[in-house]
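I am attaching a structure below and will ask some questions about it afterwards.
As you look at this complex, bear in mind that one protein chain is not there, while each of the others sits in place.
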Amino acid sequence: MADIRDTARVYGRVLRAQVRSQWQYRTSMVLEILGSMVVNGLDIATVFVLFSVTGALGGFTGTEVLLMAALSAASFTVADLVAGSADKLREYVRSGLFDSLLLRPLSALLQLAVITFALRRIGRAVQGVVLYIVALCVADIPWTVERALFAAIVPISGAVFFASLFIGGATVAFWWVESGEVANAFTYGGRDFTSYPSTMYGGWFRDLFTLGIGFGFVAYFPSLVLLGKPDPLGLPTAVAWGSPLVAVVAACVATAFWRFGVRHYRSTGS
Amino acid sequence: MARVQTALVAAGFRRYATYRQATFAGAFTNTVFGYLRCYILLSVAATAGGTMVGYDRSQLVSYVWLGQGLLAVVNSWTMLDLAERVRTGDVVADLLRPVDPLWTYLWTDIGRAAFAALTRFVVPLVVGAIAFGLYVPRSLLTYPLFVLSTLLAIVVCFACRYLIGLTAFWLLDIRGVMMFWVFVSGAASGLYFPLAVLPEWLSTVLWVATPFPSLLQAPLDIAVERGGTGHALLVCLGQVMWMVLLLLLCRWVQTRAVRKLVVQGG
């Protein structure tokens, strides 16, 4: 236990050093924090522009749509803060700088997260969480103790899910350095997908993204659980309660994939 | 001169032709987003009774998938090398050449767009046509008008990105500007939803006072024949206006930038 605390303290120190060095460019960073908050706000606004056409989206009312969009935003922005720079792995692999992570007595994955930590993303994450709290307040939720606990866990499990995607997408770089945009289809694409009710999609695309990859368990199913509504698509409510488990599975798959990737690291570039 | 331009266009084309994996990755991502946006807009239209602000089903399908294809052709999200060359100081070499870098970059970018048109434009279009069925224009005139409007969109978008690149002369770090541009150029150009969805005053302001609709909304509206041929010509005229205005602005800003470079010695 003391050992874990020591280790955490070491990562904390490296993180602080990272933040200190970013703070040297603070004007640019403050602008970026503000800019990204505006952008994030407009992202949510996009959902409501489409909502305004008919006053509903996929059969859900305004506060219900807001809950889904906000849960998606909170999950994504927090994951983005922690692991959003994982795609920088590409540069580390291309230049061979990844070597220096492997030469330290620390986990390479955590080091990557810490050294690519971007303070400028913090504004968005705070905004996403605040928006989620607001959405919880305005939505028509039949509160129970279970639901309250669930409401506290799902943004975390959603963030874990997105972080797993960021890491999984980045890991591809061990084999395929130019893979960047493919990962975007699932990270940023996933954010857009989860911002809307799954009922809006159709065909195999809906099944693949909602259940196959598991995006439904980020915002759509948890929101149904919180709202006390059955799934119009027919997923049993008991399964929807299991959303956090999906995140655990995603995290395990991503870490295993990462380990596999590190063993295939080629360390080229001189 | 004509030979120089051809060479520059060919160079731009060849350079991007070597990025085979990036082309594949990009087309894949555009296609995924195409599915996403297509379903979302169709769902809204279905709830609204079949049409959405005047676009029917097949028009929406064409709107989304053509938009995904055009996104890579006008390429609003990738910055020109210019900004990086300003940062590193290599831009001096560009400015010393007998040809104005504005034109060098423009012709090279047109070469890039030509390659994108043959690859990244085609892939989402084919997928969209097979999976959803595209809108077939009634008038044959629509095709040349769409091509013209797309060409204008490429130049307008180029000019915008060139201006952003030039800001690197004054700003140390243009990431903030870029991020802002990426989002605004997406939302305000009609990538996420047709601008007609917005309140009328807002969409009018965007059309009249900003170049953003010229990037995607203009060619897309022409392709799905929103309004008649006369309307299409008017839209192209607006694009021409923005093109001239922005290129002049590029020249002016570049002159100032060069002066700054001379005065401060980089």
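Of note:
All chains are identified by letter, namely A and B, in their written order; residue positions are counted from 1 within each chain.
In this section, a residue touches a chain if its C-beta (ideal position, glycine included) is under 8 Å from a C-beta of that chain, and two chains touch if they have at least 3 such contacts.
Everything below uses one rule, namely that contacts and distances are computed from a predicted model.
Hidden from the displayed complex is a chain whose UniProt protein name, among "Tripartite tricarboxylate transporter TctB family protein", "ABC-2 type transport system ATP-binding protein", "Nitrite/sulfite reductase" or "Acyl-CoA dehydrogenase family protein", is "ABC-2 type transport system ATP-binding protein". Remark: the absent chain touches shown chains A in the intact complex. Within the whole complex, the absent chain has one touching residue among A:L34, A:L106, A:I153 or A:V248, and that is A:L106. Touching the omitted chain from subunit A are residues 6, 9-10, 13-14, 17, 20-22, 24, 96-97, 99-100, 102-107, 263-267, 270.
Quick note on the criterion: only the chains that are shown with their structure count from here on.
Interface of subunit A with subunit B (complex): residues 25, 28, 31-32, 35-36, 38-39, 42-43, 46, 49-50, 52-54, 56-59, 176, 178-182, 184-186, 189, 192-193, 196, 199-202, 205-206.
Taken in their complex, subunit B has these residues touching subunit A: 19, 21-22, 25-26, 28-29, 32-33, 35-36, 39-44, 47-48, 52-53, 171-173, 175-176, 179-180, 183, 187, 192-193, 197-198.
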